[in-house]
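Only a single protein chain was left out; the remaining protein chains are all shown in position.
Let's look at subunit A:
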């Protein structure tokens, strides 16, 4: 009695959902406080046995979960209780809570199977609809399997309201329980001929999704769908049918010819933009070989582009970008509209326009388009500005700068980009500056000029994003110093005090470049001196002018400037900077004495001369691009097992693969791998014979010893090494070997327009794309089971009638693969269905005649499309 009286109190004084919402709007507690209060109340109310109290509590909880993100998974069981109420309003609340909060792992899911079945069989169509909606959202494999008979019955319901929902649910059931296809597919297909537009819409929607997953499985239905395409005037239905045909046409090109005309007809006829757009998209994506259709579609795109509606403009650009790869003329025709869209308010539209513009870049218009884009980049917001810069950079560098003819222009463009205030693409520009330097000999003078301008630009030093560009500029100035007009100024720029703003790694590049310039200057000075001795006076002047006319004073001055600039850096904390600075200072220390003593350095035997000549040798080795596959070209020496199972490795020495601790170093002496035993010995001996290792080098040796098999072969045991003192093949050698036309050092640009030689490696220059086909196959696997089921369902329908056709029907690889399993399926289901089949066949064949007239034209052309259902 006491419990029932509290239940009365609860029921009478319970806050309804409306009270809760009102309270929420008036509350002063703060949102989270109010919610936790309400939750407390709900937790109490939901435990009461009275179903109306319980359902109200659940209702409130659903509200809080939907709008305020409150967790309601704890109430799963209560939702099941509420659903079992005989009252419609309780049921409705219960089902809503279930669809909202249940997922595959909800443990009480098993408990609702019977309730859902009961409701699916209910005489009240609204209860049926609740159950169907619930199934469409949370249907699991088990639920789908257990309820397939009910869904099958409902598919034949006389009430359109129930039938269309059942069709909607079928999709979920098929997905979770593909065997249901055998049972339900026929009824589903029959509905394609329904006169009720709602039913037709629902069933076309199902096939649309099935076709998205596996177009092959819907191919046999092409005749029915074609009929819908021609006859229907319902835009919702047509859009879905178009989507299906877009998928089907991509796997069966002959279908495209058939549907192109009706699609064009719709495009001309309809005023609904959504349908026009779907037609356009179908044509440009799947029927791009049909000239007339594409022309019409492009004309329609044009109409979209000139509209004021930003939606249509965006979609028009979108469609253009789909058509661009195959029909560039479509983009060129609309170039003005595209360029105009670059200044649109909407970032989406701008981005789409940019992508389009980049798709039409070629040799002839690259400079014009880049000019336009650079102007836009200057005006745009940072985000779009960088998007522009990135697009230009990637379009121009594509395939080893394929579209660039005038490299002087392009290098200047890179320089300009660096000066755009919002530019953040420093790393990409850095990479290209160096890359061009290495690949394009003729571009080097201009590269050095641009680099010099960048180095002395005060704005760049302060911009963090542009530091990589400065690093590249410094490297270029040092590496190609022979093209430099005034090395003295270069050194000054490299050692300017503001370089302190740069990160140490880049400062190191600066110092090293200064070193290269110094060596170059000294060398030039000496060779000039030599020539004064050996040649006549007239020749002296010409020789010295070509060597920048270094005088004794200017050299001495240069040395002093460098010494002054680097002096403070010898005590810096960064090791790299310190090391580089010390290198240069050490070199200067070596030469300065003699330089100061002798005014005329006529003697080639002096220390200065020797050292300088040596250093120049070091720097004169030219760098070239390295193929991405260079590593693969290094032959694997015999006896090195690269493919041995590494799992075993872990088993054998699992404990040693843990991170090294310095104490444990001595223990590891005992380790040896079966494969690399010999090599390890070698290394051990080598390392022990050399000077006693420091800690760092011993760790390195240790690492090499353990993971020796991953190291490149060292000179000693590499049989393919041809005696060069390097451990690895020189980049340039590789490049020259591979390049079909190694560049000729004497070659001068004859005309400014002629494209200079660009060193291009045959393969592996671009990062290789992952094989696309592989990915497709993987995704298909997901759906394989479902599509197999559909195929077998289709076959079952035609069993006995078109048996001989089967062989020709196996048009896709998948069909063949699945053949054996499908035949089994057939045999199983054949027995069950024999009786039904016989009746059905009679009906079917009579239909065949009547329909023949309508579709015969389309059907007879499509040899591969089996008319299973005819």
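As a working rule, contacts are C-beta pairs under 8 Å (C-beta built on N, C-alpha and C of every residue); 3 or more make two chains touch, one makes a residue touch a chain; residues count from 1.
Going forward, contacts and distances are computed from a predicted model.
Novice: So one subunit is absent here. Using its UniProt record, which name fits best from "Protein SLOW WALKER 1", "Large ribosomal subunit protein mL37", "AP complex subunit sigma" or "ER membrane protein complex subunit 10"?
Specialist: The chain we cannot see is, by its UniProt record, "AP complex subunit sigma".
Novice: Looking at A:54, A:182, A:213 or A:444, which residue reaches the missing chain?
Specialist: Touching the chain that is not displayed is residue A:213.
Novice: Which of A:38, A:192, A:218 or A:239 sits in contact with the chain that's absent?
Specialist: That would be A:239, which touches the missing chain.
Novice: Just one of A:128, A:315 or A:438 touches the chain that is missing; which is it?
Specialist: The single option touching the absent chain is A:315.
Novice: If I consider the whole complex, including the chain that's not displayed, which of A:66, A:251 or A:757 touches that chain?
Specialist: A:66
Novice: Kindly note down the residues of subunit A that lie in touch with the hidden chain.
Specialist: Against the left-out chain, subunit A lists 4-5, 7-8, 11-12, 17-18, 21-22, 25, 50, 52, 59, 62-63, 65-69, 71, 73, 87-89, 92-93, 96, 100, 103-104, 124, 126, 132-133, 136-137, 161, 164-165, 168-169, 171-172, 175, 197-198, 201-202, 205-206, 208-209, 212-213, 234, 236, 239, 243, 273-274, 277-278, 281, 310-311, 313-315, 345-349, 775-776, 778-779, 782-783.
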